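All protein chains but one are shown at their positions in the complex.
Letters are used for the chains, namely A and B, taken in the order the chains are written, and counting of residues starts over at 1 for each.
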């Protein structure tokens, strides 16, 4: 048994370099596969994209900012950030992100 | 069997014996400068070393891969044996990337499965408003899945030597990748929490941030493939050369990025909210 397994492994290893192991198959098979993925791109992708896009920007609720409370575990500043005044995060948005000790710099966004 | 006259003995072996190249040296110097530069920047020094390092890395990447392209496409050094080695190399690289992301998921689950008292013993932590997974993150999921479909179409078009459709679908994939990056950028600006808002913000931005970086890298990879494809560098016999395998490697990488996103979406965006 072990011999048989070993032999077949050895055989595969020896043959691997000459085989098209990644995509064996006839030209017709490839044409059919390419056509299948093309049809999926044309008929599955646009409606799915449109539906989720519409859902994201017109149906679902926009992000709400939480009330500013000086929790110890939020807005941690053990050392100044190397950019700006060292107190604003990299993707700082005055409407959504509070600054420690100051609170929100702008009114919440209205939609 | 008779081989060709032995005047070109160096030719009759399947292994690509590379020539002397300065790029490993410039690459490692660049990596040293980049990491030292970043550390210096974090300590409020200027960013000069960082810029120098990143420029050197960029130049090294461009020159090195230009050389590889020349060796494969113009000089034909990539025999089936060499191509197999390159393919195994790519697989090993992606496995190492899986390990890389595994660590971030570990950090996330470590922090979220038993939230500490400081966080209010709940997840998401007290004072954190997580993003709704069924809004833009769902759209992002569909964008990446769609790009997986188009990149597969591109691959199979190449297999049937349909160069036009292959290029078109590859461009669609790149556009979808760019759209994903744009959407994630918008999300990053609109979130109400930041990198320094408890372990939630840290794990969220480190995991999704590195994923976004990989999307950008994958988009550049696909873009390079698209440029090479438009110059007819790729043919369907990818198993006899790295030719299409270059594109295949990009496709593998893209699928990897796609799968990481699915895990991020399910665990961090959905379960974690």
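In this text, contacts are C-beta pairs under 8 Å (C-beta built on N, C-alpha and C of every residue); 3 or more make two chains touch, one makes a residue touch a chain.
Heads up, the rule we're going with is that contacts and distances are computed from a predicted model.
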- prompt: Given the options "rRNA-processing protein EBP2", "Polynucleotide 5'-hydroxyl-kinase GRC3", "COX5B" or "Translocase of chloroplast", which would UniProt use as the protein name of the unshown chain?
  reply: "COX5B"
Message: By the contact criterion defined above, which parts of chain B meet the unshown chain? Give residue numbers in ascending order.
response: 1-6, 9, 11-14, 72-81, 161, 163, 232-237, 240-241, 243
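Methods note: only the chains that are shown with their structure count from here on.
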- request: Measure off the straight-line distance from the CA centroid of chain A to the CA centroid of chain B, and report it in whole Å.
  value: 12
- line: Within their complex, chain B touches chain A through residues 14, 41-44, 80-81, 84, 87, 118-119, 125-129, 131-132, 134-136, 138-139, 141-143, 145-146, 149-150, 152-153, 156-157, 159-160, 162, 165, 169, 172, 188-199, 238-239, 245, 248
Statement: In the complex, the residues of chain A that touch chain B are 16-23, 27, 30-31, 33-34, 37-38, 40-41, 44-45, 48-49, 52-53, 55-56, 60-66, 69, 71-77, 80, 82, 89-93, 96-97
